[in-house]
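The complex appears here without one of its protein chains, the remainder shown in place.
Chains here go by letter, A and B, matching the order in which they are written, and residues are numbered from 1 within each.
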Amino acid sequence: MNTNIESVRRPKYINPYFGGVLLGLLLLLTMYITGRGLGASGAVKSAVVTTFDKVAPVHTESSTFYSKFISDSHSPMFNWLVFESLGIFIGGLISGAIFGRLKKIRVEHSPKISSKTRLWAAGIGGILFGIGSQFGRGCSSGAALSGTASFSFGGFLVMMLLFGTGYIVAYFFRKLWI
Amino acid sequence: MNKNYIYLTVLMLVLAAGLFVLPERDNSKQTNPEDLMWSIVQPTRFISTDVVAKMIIERDPTLELIDVRSEDEYSEFSLEKAINIPLDSLTSENYQNYLGIKGLKAIFYSNDDIKADQAWVIAKRLGFDNIYVMKGGLNCWMKTIIEPTQPNETASSEEFELYSFRKGASIYFTGANMENDSEGTKAVINVQRKKKTSVVEGGC
Partner (left out) sequence: MGPLIPQGIITGGWDFVIALLLGIAFGFILEASGFSSSRNITGAFYGYNFVVLRVFLTAVLVAMIGLLYFDYFGWIDMDLLYILPTYLTPMIIGAIIMGFGFLIGGFCPGTSYTGIAIGKLDAMVFTGGLFIGIFVFSEAFPLFSDFYYSDNMGNVTITEVLGLSAEVFTMIMVVVGLAAFWVTWLIEKRVRKNINPYKFE
């Protein structure tokens, strides 16, 4: 019978500092090749535009926000961030496969709440994040990470406020996590 | 494990500190030799005296005339509002401020265009853009603007137009008396000629 020393099995993650160095070098390489940093939220935006262009083309064209992203020659999905985000997914798949994390569909949550609560929180968090990312001109990867690395004031500002707000708010939502 | 982290911490501090002690590097953009040769071969750097005259008369704000002759020659005669950067001092730092100003076209001129062309090559090598040479230099200026030659009667109407422009420019620059210019434009006989651009531009 296994004693409870082994009750907490640590999954294999790489050393975070090592991961950080790799990520930093990747960011540097990206900036060297493309002149821009990495990003992620832009792909979802493209998806929104594409969907609504298909579903309600007239509305999309007349919308002041969407119209900027539509082009006659190609689908809005045909852009850099979409391909990069696809790559993120694939990279996650590869890493998950290597480290044995590809398992059945599951929900991860604090022992103190239920799966359903967690899913609701994820959804609401996603909505908030989606709205915020548009105002912030990027998410934590695009604005905070790449922005700060390229010495953009906006990027630095978003980084400080994003994580700062997280810390302040953490206390009120602690039930979700610990 | 901890010892490694201490090493890494020190490494990062050293790398960051290293940025402060790096000696100054001259990272100014220099045109590489192939690009330089290519742009020398292009004739696009030349601007005709007519265009320069037009820019002066119209007070074109993008005009920046640079006289590359010696100071003495410059003080004897120079084009309106031209600045003097003698060819041999072109590379000194005092004068670099006059080149590379956004929006300004720096046009070099000298007596003929040899010195001005040399100045252009030097400035191009240093990486400056928007620089030009006045074709034919001041010698051409005299022959086209100050004392333009009247085209003979078989010339095209464009040549007559150019001539009357030049006469007008000559008056502007020398303040000479207005001569009776009744024969300036030929009657409208549609001469179907091919446009002889080199003649019309009044090459010297």
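Throughout what follows, contacts are C-beta pairs under 8 Å (C-beta built on N, C-alpha and C of every residue); 3 or more make two chains touch, one makes a residue touch a chain.
The shown structure was predicted, so the numbers you read here are calculated from the model rather than taken from an experiment.
Undergrad: Applying the definition given at the start, please give the residues of chain A touching the unseen chain.
TA: 7-11, 13-14, 16-17, 19-38, 40-41, 43-45, 47-49, 52, 63-66, 78, 80-81, 83-96, 98-99, 101-111, 118-119, 121-170, 173-174, 176-178
Undergrad: On chain B, what residues meet the omitted chain?
TA: Given the touch definition above, chain B has residues 9, 12-13, 15-17, 19-20, 22, 25, 27 touching the missing chain.
The rule we apply is simple: only the chains that are shown with their structure count from here on.
Undergrad: Distance-wise, how many Å sit between the C-alpha centres of chain A and chain B, to the nearest whole number?
TA: Inter-chain centre distance comes to 53 Å.
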